[in-house]
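Of the protein chains in this complex, all but one are displayed in their positions.
Now for chain A:
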Amino acid sequence: MTMDTPATGNTRTSKASQGNLIASAGRLNDFELTDEERHEIEHEMGHYENPRAASIGALKIVQKSRGWVSDGAVIAISDVLGIPSSDIEGVATFYSLIFRQPVGRHVILVCDSSSCFLTGYDELRDAISKELGIGLGQTTGDDRFTLLPVCCLGACDRGPALMIDEDLHGPLEPGDVSALLERYT
């Protein structure tokens, strides 16, 4: 994990953080948003009637650069938005695409909904599990892949389908798995 810019350091002088002492009290000192992350979050806030609406966007911004959302990130985001960190935590744990623990470099979202179920989801999932030695919700020992189930990907005409990072793949046979995964190092 990259540590951030010394420019912002550990000082907390922003308006938002002053207004949010409760959240700040539990702050972990080893986490600081980068300037870029902070700017992106502040930009996001401008699109809504109040800053709270940017909470999901802010979590996604942090996750995009760091892969997951740590405790420190939750508190840092609450500082920027000026809302309690418990609210950010509530949101972070609700949404399935926000990761509150480290994930692999590549995240496999395998669709387990009805059309893919009918066209070979079980076999596809088993082939991935066998190839990687992990089950749903697990990460490979080399931190390369995390395997997660996902709601209908809207690719029912290409089932069974899955996404790896931002790429959609389907229809897939169990025999396709090995070559497909090799493309993600």
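Keep in mind that, in the parts below, a contact is a pair of C-beta atoms (placed from the backbone, for glycine too) under 8 Å apart; a residue touches a chain by one contact, two chains touch by 3 or more; residues count from 1.
Note that contacts and distances are computed from a predicted model.
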Identity of the absent chain, which is to be given by its UniProt protein name, from "NADH-quinone oxidoreductase subunit F", "TRAP transporter small permease protein", "Sarcosine oxidase subunit alpha" or "Putative hydrolase subunit": "NADH-quinone oxidoreductase subunit F"
Residue, one of A:109, A:124 or A:181, that touches the chain absent here: A:109
Contact with the hidden chain (one of A:33, A:150 or A:181): A:150
Candidate in contact with the missing chain, chosen from A:91, A:108 or A:172: A:91
Where the missing chain touches chain A, by residue: 47-50, 52-57, 59-60, 87, 90-91, 94-98, 109, 112-115, 117-119, 149-159, 163, 166, 168
